[in-house]
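Every protein chain but one is kept in place in this view of the complex.
Up next, chain A:
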Amino acid sequence: MEQDNPGSANSEDVRTNEASPVTCPADTDPLPVTCPADTDPPPVTCPADTDPLPSGPQSSSGCEEQGDVPLLENHIQSEETQSRPEDELEAGCPDVSTVTDCSTQREDEILEQDSAPDDVSGETGQSAPDVVSGETGQPANPDGEGHTHPDGEGHTHLLPERNSDSASAEDGRDDSEEFVAAMLARSKLEEQGLGTKGSSPPLAETGGPPPPGAHRDEDVTGDAWRAHRKHVFVLSEAGKPIYSRYGSEEALSSTMGVMMALVSFVQSGDNNIRSVYSDQHTVVFMTQGPLVLVSVSSSGQSEQQLRVELRYVHNQIVSMLTEASIARIFQTKKNYDLRRLLAGSEKILDGLLDLLDSDPSFLLSAVHCVPLASSLRDSLSQILQKAITPNLVFSILIARQQLITIVQEKTVIEDARLEPSDLHLLFNLIGASSAFQAGEIWTPICLPCFNPDCYFYAYISYLDPPECTVCLLLLSTDKEAFYAVAECKRKIEEAMMAQNALAAIAKAHSYSVSQVGVSDLRHFMYKPFDVPDNHRQLTQFTSPEMESPYSSEEERTRLLDLYRDLHSRIHSSSRPLKLIYHVAERETLLAWVTSKFELYTCFSPLVTKASAINAITKLLRWIKKEEERLFIRYPPKYSTTPNPSRSSRKAAEQHDSTDNGFLSLL
């Protein structure tokens, strides 16, 4: 992974550290631990400066729960001379309940974040503002959304002009609408670009205006509907329902009307509604062109994370229609019912939302590769490299939602690569089409990160029916190329047969954490981002099977939630952290981000900080040793395109052909 072999460097440092904690120069510098994740650590003389592990875990106590405090406090105190950063860390995760009871804390966090840095420095005498203040001006805009106002964000009253009596009294309203209205009643609206910093009066009035065109014959959806952990709604700017994760869009049209009323009310003041917080729920709004996406979540995820998820939902919709088409459709007809074009695709969105909840690839924005002997992976890549046809641009082999190998057309690779998020959409599409195990699929698909306005044509076929675990995905820029591309599949199938490759792939599966040989380590996720020749092409991560005690669905979700929480704090836009040591009730977690990797580890609850550090050192060494197997190191290329410009990002003209068709649909 790392060029300078940090695995072993680390281990030595750690030992050195344990023996005499004050020896490492890096220890005296608090910044490696707390500086914003996107900033490189300031120059530090320690050769291991980019790997602050030695100073990190020992010196910092992120969020420790009461039970463990005495022990850890001793531990911390003993290191206090060299561990001032811990206080900052402490401040970064204000208290344990942030973790265990995020929903109640979150509101406070948000409301206090402007003043928090001052508190921090007051408490600790540290120069925390240096570390965090740069981010606090625009905490709600971590993902580069277009509507950041330079004057920062504030909190204001929302006073929808409506008649509240009729809204709550009307019996025609469905539960869901009340649900949203009630949620809003208890919540504060966070608005951007409005008001003054720090002022956060509660939402003064509930609900919204009676939604235009509310239907009276809605389903009453009841408690079960409300109890869902995460709702996602997509609507058009005209307030037309496009998608709801649970319940039919028709039944929810008035709920969506309320949402749209909120959005447009705020927009009428030249602002964008971004999020609403209540005791149990976070509501995140995202406007993307003519579409409005809303997430109503009680999952405890950060707004930033929910926003990323909404972006995935939007991208999946774009993948089916292209951004240009969506824009043109709504230009032509403002209240077009987009479900006419998406009908039948709900299951693809459903599948995506399930994956978002269960697959950490999305959280990490990285691709999970099937661990495979590099010789086998290479020979599979060679098979793909040989089975080519004009205008074929990507050949991808997938097993159980994990990547085996990806081969790319040469001219494409020069000016582009597939982003993990585009790959995730493809993987989801494959999952959603598993009914066609025996057939070969040919479908237009737009890859929004690559180019949101034109289509690739995807050939999807399983290589091992009826098991259907190994899937071949071939992307062409020529919509007529099905038979030529299908012929490539036959060649690939034949070559794989000759090498008995399917059997070899079948034997390759996820590894057990026990292979790492560290007894207290239960699970981890490791994402390198400093691998030469690798990350420029594809961001990957590796992770073992989730085994006992995380084998049940419920426990798996719980662990993922813990990871998500660590992730949100590591990537907090206001106070990004480099290292979090979190002692939870049933496990201890350590998250650590350096300039070279991002690592999340889960230990048994009895682990000590010292042994956790030791374990991580061993883990890093093990990953280093196994990296050939765990990661795709050199994605190969081929050349298929006689006229290179055809496949380049800008020259794809495929979407023109849709013009002929789509207008007549309106």
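One rule holds for everything that comes next: contacts are C-beta pairs under 8 Å (C-beta built on N, C-alpha and C of every residue); 3 or more make two chains touch, one makes a residue touch a chain; residues count from 1.
Rule of thumb we're sticking to: contacts and distances are computed from a predicted model.
Visitor: Would you mind picking the UniProt name of the chain not drawn here, from "General transcription and DNA repair factor IIH", "Ribosome-associated complex subunit SSZ1", "non-specific serine/threonine protein kinase" or "Ras-related protein Rab-20"?
Guide: UniProt protein name of the non-displayed chain: "Ras-related protein Rab-20".
Visitor: Among A:I348, A:L423, A:M525 or A:M546, single out the residue that touches the unshown chain.
Guide: For the chain that is not drawn, the touching residue is A:I348.
Visitor: Among A:Q331, A:T443 or A:S552, which one touches the chain that has been omitted from the display?
Guide: A:T443
Visitor: Given the contact definition stated above, which residue among A:K386, A:K479 or A:K624 touches the chain not shown here?
Guide: In the complete complex, the chain left out is touched by residue A:K479.
Visitor: So that we can see where the missing chain sits, which residues of chain A does it touch?
Guide: Residues of chain A in contact with the hidden chain: 321, 325, 341, 343-348, 429, 432-445, 455, 458, 460, 465, 479-484, 486-487, 490, 493, 657-658, 660-662, 664-665.
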